[in-house]
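Here we show just some of the chains, and they stay where they sit in the whole.
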Amino acid sequence: LNVSTKSSAGNFFEDFRLGATYQCPTPRRISDGDVALYLALTGDRTAAYCDGEALVHPLLVFHVIFGQTVRFVSLNALANLGYAEVVWGSAVRVGAVLSTELRVVGLKENSSGKSGIVYVETVGRDERRAEVLRFKRWVMVRKRSAVPTAYRDAPVVPSFLTSVGRSELCTATDALRFAVQTGGHFGAEDYRVGERIAHGDAMVINPSDHMLLTRLAQNSARVHFDAHAMDGRPLVYGGVVISHGYAMSHAGLEHRMGIVAVNGGTHANPTYAGDTLYAMTEVLDVAADLTPGIGALRLRMVVIKNGDFGDVATYDPMEADPRRDGAHRYRSNVVLDLDYWELMPTRTGEVG
Amino acid sequence: LNVSTKSSAGNFFEDFRLGATYQCPTPRRISDGDVALYLALTGDRTAAYCDGEALVHPLLVFHVIFGQTVRFVSLNALANLGYAEVVWGSAVRVGAVLSTELRVVGLKENSSGKSGIVYVETVGRDERRAEVLRFKRWVMVRKRSAVPTAYRDAPVVPSFLTSVGRSELCTATDALRFAVQTGGHFGAEDYRVGERIAHGDAMVINPSDHMLLTRLAQNSARVHFDAHAMDGRPLVYGGVVISHGYAMSHAGLEHRMGIVAVNGGTHANPTYAGDTLYAMTEVLDVAADLTPGIGALRLRMVVIKNGDFGDVATYDPMEADPRRDGAHRYRSNVVLDLDYWELMPTRTGEVG
């Protein structure tokens, strides 16, 4: 009897090669089953993803693409540090087969010598090779050994845009339209910068709820599933929190056509099964005239757990950090602070 | 920063206009994913909804139509008081897109001045505008202010049939047929009024189980999801109890073709996650000759939790109410008492 080396322990910092590309397993057909499960898991009511057009929710596309990168990037990850330039492309319809390519775009060994930061660009494509999602991400990954790498003294750190430009937003929305039955009353031109929306919904995260969505995306990172090793409290995959926050942000944004870009986001505190989530939105920017009939809203979504926002007009997810004079930190019940672009038809708009 | 008024707090009693109609969001495609989820959530074994015909279970149709009314009717509801004249119409097949229209058919302000009863008729249609479900319902809704309305002194209270007539039952069942592989042995003519069936199955309701079905129907009423606000005990949506009761009522009714009408029902006590449900059925009426080859059974389904029926022949879901002489009330473990019509082929019948 001998121990096989075929089950990889995953990539360590030293295994990533700058500029290298990697085709991720496993090409994944998106079916009506996935669409229904996404709805059952989140309760999302965005009209465009419920009707006869069989469009797939962009956040489900995100989870599937992200899930395909886990075996290559995340098995020895210590922390997901950030996202940037997340841009959705071609609309995905039921029947699409998604696959994912990774490229290592930066490497920086930490001064501790025990880990390094890996910067990867991820591109998801459908079976016709049309790009459906592109994003950049940086992750802290364990080193295999203490021997310094070239990226300790000469790190390669890419620069990222702080926000996706309006011209980058995909408006090829021939299948999207102003849904007269969304239940909403407001078009892009009705929103004002600084406006804050208290959405009113609530959602407790049950153990099966978060694991079903994480497994559906074939994200096998152990921290989400190993209750025994984690004292009965596996960590909820951050994407689950994004999906619930988005689903709960429906009231007041009923005409929304779908998230088209993420500028940045912070998982400020961990979420565990049993936590009840609540969401509010602040309008950061309004592009009422992105293309005829379609505008875009830049929105900040804040998700908290097991509490309330109090006075929404003055709510601040940050508080003074008693550990450092003048510094601020997220309140302990803030679990997500997400800056994203949403397409929104104009009230007078007619689309395709 | 300012607080948006775009996220509606929902309708108060004063907002309902007698005779007004309202088109509900969100048109909803029913897919194979929904069908499989319904089966996974309930374990329903009714043969007609499992085989190659891709028919959609009538109770799933009910949940979707009901869910579409929640944003308009239920956000300020204090209690769902009753149902009447629930009648299913055209069979729904996978691929149908369901939408829902509401009409306010009665208004009655309560003497407290704090709430009123809203009577609504709900009609669900498929994408060809064929009626798939119609029902009436009355709900106690909060008033916005203490100012009396016209419906305090002059209430408009519609009258409802105590049972759906045999001639109203939809037997356009070209797709339904006597399933030789249902596992059953009895046709409509074999059932006798007063016969009671102990079904023998059991089902615990887990937190994800009830929320998945409630979210699948896009029912976003907070009482079902806000564990934080409800001391960890969100209320199970009554429709979940109906579905489990129906699924468990299979043994002894194996040849059933599907529920076609509900005459009335009472959610006698709340159900919470962790409760284990059990079902029994009493035959109230037998229409063995509804149409050639098809009969109908009027059935009373009683669902209890965390206990047993004892002697089924003498079981009474009611008990003397110690608070009022001569009065009766439901036993504390009764969660559903439902009076409905079921189609049942005759033993000798041939359909379509």
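Letters A and B mark the chains in the order given here, with residues in each chain numbered from 1 onward.
FYI, contacts are C-beta pairs under 8 Å (C-beta built on N, C-alpha and C of every residue); 3 or more make two chains touch, one makes a residue touch a chain.
Please read these numbers as outputs of a predicted model, since none were measured by experiment.
Each protein chain is a copy of one sequence, and the assembly as a whole in this entry counts 3 such copies (shown in place: 2).
Note that in this section only the chains that are shown with their structure count from here on.
Within the complex formed with chain A, the chain B residues making contact are 1-4, 6-9, 23-29, 31-34, 36-37, 71-72, 97, 99, 127, 206-208, 211-216, 218, 220, 222, 225-229, 232, 234.
Residues 31-37, 39-43, 45-47, 50-52, 54, 94, 179-186, 190-192, 194-204, 206-209, 212, 251-254, 274-276, 282, 305-307, 312-314 of chain A touch chain B in their complex.
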